[in-house]
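One chain of protein is taken out of this complex; the other chains stay put.
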Amino acid sequence: MKQSYEHKVQYYETDQMKVVHHSNYIRWFEECRIDLMEKGGLGYERMEEEGIICPVVSVSCQYVAMTRFGEVVEVIPKVKKFNGIRLVITYEVRDKETKELRCTGESSHCFLNAEGHPVNLKRSSPEFYNMFLKLSE
Amino acid sequence: MKQSYEHKVQYYETDQMKVVHHSNYIRWFEECRIDLMEKGGLGYERMEEEGIICPVVSVSCQYVAMTRFGEVVEVIPKVKKFNGIRLVITYEVRDKETKELRCTGESSHCFLNAEGHPVNLKRSSPEFYNMFLKLSE
Amino acid sequence: MKQSYEHKVQYYETDQMKVVHHSNYIRWFEECRIDLMEKGGLGYERMEEEGIICPVVSVSCQYVAMTRFGEVVEVIPKVKKFNGIRLVITYEVRDKETKELRCTGESSHCFLNAEGHPVNLKRSSPEFYNMFLKLSE
Partner (left out) sequence: MKQSYEHKVQYYETDQMKVVHHSNYIRWFEECRIDLMEKGGLGYERMEEEGIICPVVSVSCQYVAMTRFGEVVEVIPKVKKFNGIRLVITYEVRDKETKELRCTGESSHCFLNAEGHPVNLKRSSPEFYNMFLKLSE
């Protein structure tokens, strides 16, 4: 099933080029990622409650077309890789109405316990492991 | 002694009106406040290390003139009130070169311990109490 | 009719106090204000297309309780004053579920033409004038 997350462009997200500042797309990826987990059944706040954080190890974004105030975009995530240790998600940002592509991107993540050590979700949190596995199908 | 904090306006702080978005001045007040404590000799990170946080209870800003990308502003803080329980700071933001007034503002703060209860700095942290007392002279 | 605008708290809106950074409420007021205009029938982007901007002249916020990641808040706007020259809106931010009050605030605005001169909406843009009049009832 193709998930999709909607974001309405805010005025404070624009810059003096009269388009959305490029750093905000990175934040939309995060919004989308967190929404994906919620739709998967386990919100990110629950992961932190279990003492596991999921920091961003790398992020990239290719800007294709500019986005303007007042527009609504949809961010389409895809779990590209998940093995319990590493998670890679790709994103497409499209205009909600025209479906015009605005940018593509990718973020990769690891999982750390409260001491900051990498963990394998398979052992540390089977519930989240299974959720990501299902999301990656 | 009149303290002053310098901030260089960043591109990502502008919006499509081609001026600094109004919410950023609130952030500059924070930058200035933290700088004030550092110049007073005790950084805010040390307060948090002692288990005390200093949340914002209220904030206000009157916008007088617009600020543009590439400009440098100075933020001039003044401790208006401090009694160990409540801290009130006022701010003036001026263009560094022309000294033109851009906005005035005010923030008020309390002090909370790790349990989230209000504390009197005079007892909880005499060192910080004395610093703010000195800053309010 | 009581309007209300919903905002889902984002991870990037938190700070190391583990609550929403106070500057973001000022941005939520803007989101709510723009939503109010849309519900009134005339989006803010149309005002800018007509060559009129509506800058913030002052803003204030009283923080009552902290807001956390994963929560949804509703922002309830009220047009307190409108006379074509000046617009004042008050805001209440409440937890969507518990209705607990998180903060109250106020923003005041003027209207400027492309040359940066104050205008009276009654003459410059009767359509927007009537909308704000209706919203202030």
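The chains carry the letters A, B and C, assigned in the order they are written, with residues numbered from 1 in each.
Please note the rule applied: a residue touches a chain if its C-beta (ideal position, glycine included) is under 8 Å from a C-beta of that chain, and two chains touch if they have at least 3 such contacts.
Bear in mind that the values here come from a model prediction, so they are computed numbers and not experimental data.
The chain that is not displayed touches the following shown chains in the complete assembly: A, B, C. Checked against the hidden chain, the listed residues A:Cys61, A:Val75 or A:Leu135 yield one contact partner: A:Cys61. For the options B:Tyr44, B:Tyr63, B:Phe82 or B:Phe111, the residue in contact with the chain missing from this view is B:Tyr44.
Although one chain is not displayed, subunit B still touches it through residues 10-12, 27, 30-31, 34, 43-45, 69-70. One chain is missing from the display, and on subunit A it is touched by residues 16-17, 22-24, 26-27, 30, 48, 53, 55-63, 66.
Contacts to the hidden chain, counted on subunit C, fall at residues 11-12, 14-19, 21, 23, 69.
Here is the rule we use: only the chains that are shown with their structure count from here on.
Chain contacts here are complete: no pair of chains fails to touch. Residue numbering shows that subunit A and subunit C use the same positions for more than half of their mutual interface.
On superposing C-alpha atoms, the copy subunit B sits rotated by 180° relative to subunit C, to the nearest 5. Averaging C-alpha coordinates per chain and comparing to subunit A, the farthest chain turns out to be B. Put simply, the chain closest to the centre of the protein, by Cα centroids, is C.
If you average the CA atoms of subunit A and of subunit B, the two centres end up 33 Å from each other.
Each chain gets one centre point, the mean of its Cα atoms, and the points for subunit B and subunit C are 24 Å apart.
In this assembly, the C-alpha centroid of subunit A lies 28 Å from the C-alpha centroid of subunit C. For subunit A, residues that reach two or more other chains under the stated contact definition are 11-12, 69.
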